[in-house]
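Below: one structure in structure tokens.
A single protein chain has been omitted; all remaining protein chains appear in their positions.
Read from first to last, the chains carry the letters A, B and C; within each, the first residue is number 1.
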Amino acid sequence: MKTQTTSIDYIRKDFPILNRCVYDDKQLIYLDNASTTQKPIQVINAINNFYRNYNSNIHRSVYSIANEATAAYENTRSKIAKFLNIRNAKEIIFVRGTTEAINLVAYSWGRNNIAKDDVIVTTEYEHHSNIVPWQLLVKEKQAKLKYIEINENGELRLDQLDDYLEYGNVKLVTFSQMSNVLGTITDSTKIISKCKKYNVKTLIDGAQSAPHMKVNIDDIGCDFFACSAHKMLGPTGVGILWAPKNVMEHMVPFHGGGDMIKEVHKYETTWNDLPYKFEAGTPNIADVIGFSTAIDYINDIGIDTIRNHEEDLRNYALSKLDNIKNIVIYGNKDSAKSGGIISFNFADIHPHDLATILDEDGIAIRSGHHCAQVLMEKLDVPATSRISFYIYNTKNEIDKLVISLEKAARLFKL
Amino acid sequence: MKTQTTSIDYIRKDFPILNRCVYDDKQLIYLDNASTTQKPIQVINAINNFYRNYNSNIHRSVYSIANEATAAYENTRSKIAKFLNIRNAKEIIFVRGTTEAINLVAYSWGRNNIAKDDVIVTTEYEHHSNIVPWQLLVKEKQAKLKYIEINENGELRLDQLDDYLEYGNVKLVTFSQMSNVLGTITDSTKIISKCKKYNVKTLIDGAQSAPHMKVNIDDIGCDFFACSAHKMLGPTGVGILWAPKNVMEHMVPFHGGGDMIKEVHKYETTWNDLPYKFEAGTPNIADVIGFSTAIDYINDIGIDTIRNHEEDLRNYALSKLDNIKNIVIYGNKDSAKSGGIISFNFADIHPHDLATILDEDGIAIRSGHHCAQVLMEKLDVPATSRISFYIYNTKNEIDKLVISLEKAARLFKL
Amino acid sequence: MSNSDIYHEMIIDYSRNPINFGTIVKPDIFMHDSNPLCGDSIDLYMNVDDDVHSISEIKFNGKGCAICIACTSVLTEITKGKKIDDVIKINKTDILSELGLQKLNPVRIKCALLSLKILKFSIYSYLSDKIKKIDDTRKTELFKLKDDATNLY
Partner (left out) sequence: MSNSDIYHEMIIDYSRNPINFGTIVKPDIFMHDSNPLCGDSIDLYMNVDDDVHSISEIKFNGKGCAICIACTSVLTEITKGKKIDDVIKINKTDILSELGLQKLNPVRIKCALLSLKILKFSIYSYLSDKIKKIDDTRKTELFKLKDDATNLY
């Protein structure tokens, strides 16, 4: 335990923001990691270094700094391939984030593969990013959207998936590997093996899983995988879409423009090789390069160490929250089945009010619908409070959270 | 003249990369500003400062650092509105860059407003970003794409626009305000007044104009305007699309996801207010904030000062290149009608070979088709060499370029 | 502004016991809106006394945080019985100062002013529908009202 504390102290030193105070003297306690994580100095410096030393556009120029930039940019692809166990780095497309990745699939794959009366299956605990693009698509195509519901433990009722598959017409099953509200870890292997029997494509929203647990795409065998750098120590504005080459080859271009073409003539055009066909225009070069450093940082710590640390913190927090009257927790109490996320409500205090009160003590938690209104409807609450951990969080921070919750109880005369 | 040199020296100090050497001892001479510009330390620091001090997701959280981040993000919108003379900052949508902006128009406006046999007019000197999205759209809609050709001075033949408009069915005229290859400044006012008579929408690709000359959107009266931060001292991964509210209100959403919705239910969803309806998912927060500092920097120098400096450099460079045998220059010799861009070819030396030879002396110029293959076909060359200036370039750098060109002539035995 | 200042007695009382909470069957004016970023969601109902051009009855329903519910309560109290010409003049300071919320941060201000936004928009559309022949001064007034609503936060 001692060693663990020491090494966390050591890690915390890499995150400049953790030293900052809000309201003059309250040291920041950042518990909104499911929304976006903080960045280690190494990542900040990588971006800095790019702009100071080799900023230039990529792919298209022959001079030295352009070569350096191109090499660094392409190197991120290889890093990610290794990190997620993807065989071919050229199957990785850089996008702005998970949202753009899923929309890219909806446009470039969906518009050619979803027809009238086809069915897309999603789940009740999806983020809006994995619902709205499909709503738009099924509306355009007169297709159908179906939801896998959750049970009282916040787990998916996979029997419903069986029904949908058996009924037929299912073309895509799309789900998050970890719920951003409940923390539930989805049994991806089970879902995908079911889908494979019916030859149904699968998309994994890895926004929450990739940062917090080992993801092995080659093992999982899905058809699409999306995640965001900013949720895994990396900069804002970058994410990836992965799809195997044979799937990608049958996708039509998304954005048209520079770099995604092979030859442009006045009236016809040929497309560039993969993955460039899907990377039109100047990409977010600096931040793609910063992403690479973020992955190095995670690798240095070890993704399993991160997972264990979060499980530990979640168990600790649950035991503390258990002692406070009137706290209702949503999702699975078993931290082995859940990421480092806890959603809860505290008596009749609205989550927004609670977040504002905690903020006074420097504690940043998320309140609201967490871009998961379908889930809120299911839970029959307008909003929840959510705390979510990362490698730099400590038990001491949870203790301070508890003190602050007690203050809120006094203010609201609970 | 003395004062000018001094102030440029002063400006150059703000750009760390300009001190760097390539091949051990050749100080970088960066002449590829039309591709992407270098970044002043102020912009680099703004990004740095965000990640070190108030990194957080925006719009959705109530705690302090989220408030700071949201305020800084939204502040960029106001800065840009003032810079480009846009009345309502909420008409500005943040995107990855010009390419995404134009694709957004093609999808969200184009797919509902372009029908069979409608005509979209573009020009021969467009960047692929302003050609390929329209090729995709007209193909889908069985509509037509027509080109305004250029004359021997590299200027648009606006008589052809008259013909197209008279012939009818034109729904959109889309053009760059400054050609990225020839430097030609388009007579936007004339084009738009012609189009207004026929009630035809207009899109301005401002990727090259916004960084280098005063753009007054309210005066120009176009319907869409796009530009990229990275070409105007800002970070990679950010750009804007502007459209007046009454146009934007009739556009369908582009990407579906978080932040762009008002209420999501299982089977129907309502959209958020403008501009958020078009900003799905976590945006590139850090870089939007960095963009704001870039605009401050440009304002501090003054956009007219920038323009004058580049005109001056272009005239100087043209006079020097005139003394070298076998150099063919494309575009307008009159620098009053052109941005700080010169495209040329040097005898039978292929531009790539020339760029590699200049690189040896630390000189970064662009060679190739510049994402303007339609123009290359028109000029009947496979590629050109291009030099393009910004506020930090000097006449001394042009002198060194000339020496390096002479070396190339020797190597190729011209 | 320190937060314990925000969560004073009055706010918490209003939020637990909102004023004019409920619905009106067949209201003259009805509008629903929500705060996309936090999920506050309000229905506003009003009846108009045509003789004196005033709001004779006002009710609201919905879900929201203490600040949202308290501010909506205060807004309905201020509005009830007022002439429409005066209702459209109600501004954000009227609401915020009543509850000591002038220094609320930009994200929370949306909670406080959601109902005022709904009020302004709903009266705008009520008037636009109602007045068939709108003279030019009236038109400017109406546009101003819409602008007010749009730019409230």
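As a convention for this text, a contact is a pair of C-beta atoms (placed from the backbone, for glycine too) under 8 Å apart; a residue touches a chain by one contact, two chains touch by 3 or more.
In this text, all values refer to a predicted model and were calculated from it rather than measured experimentally.
Asks: Let's see if you follow the contact definition: name the visible chains touching the chain that is missing.
Replies: Across the whole assembly, the hidden chain touches A, B.
Asks: For the chain not shown, which residue from B:E140, B:D312 or B:E360 touches it across the whole complex?
Replies: Missing-chain contact among the listed residues: B:E360.
Asks: Of the listed residues A:N272, A:S335, A:S388 or A:S404, which contacts the missing chain in the full complex?
Replies: A:N272
Asks: Pick from B:K214, B:K337 or B:H352: which residue touches the chain that isn't shown?
Replies: Reading the full complex, the residue touching the unseen chain is B:H352.
Asks: Which chain B residues would touch the chain omitted from the figure, given the whole complex?
Replies: These residues touch the chain not displayed: 23, 348-353, 356-357, 359-360, 367-369, 373, 376, 382-383, 411-413.
Asks: Could you please point out the chain A residues that touch the chain left off the display?
Replies: Considering the whole complex, chain A reaches the absent chain at 59-62, 64, 66-67, 70-71, 259, 261-263, 272-273, 276.
We take it that only the chains that are shown with their structure count from here on.
Asks: Distance between chain B and chain C based on Cα centroids, please, to the nearest Å.
Replies: Spacing between the chain centres: roughly 44 Å.
Asks: List the centre-to-centre spacing of chain A and chain B in whole Å, with centres computed as mean CA coordinates.
Replies: Chain centres of chain A and chain B, defined by C-alpha means, are spaced 31 Å apart.
Asks: Just how far, in Å, is the C-alpha centre of chain C from the one of chain A?
Replies: Going by mean C-alpha positions, chain A sits 37 Å from chain C.
Asks: Mark out which residues of chain B touch at least two other chains, giving numbers and ranges.
Replies: If we look for residues of chain B contacting two or more partner chains, we find 60-62, 64, 66, 259, 261, 263.
Asks: Of all residues in chain C, which are in touch with two or more distinct other chains?
Replies: Only 37-38, 41, 108 qualify.
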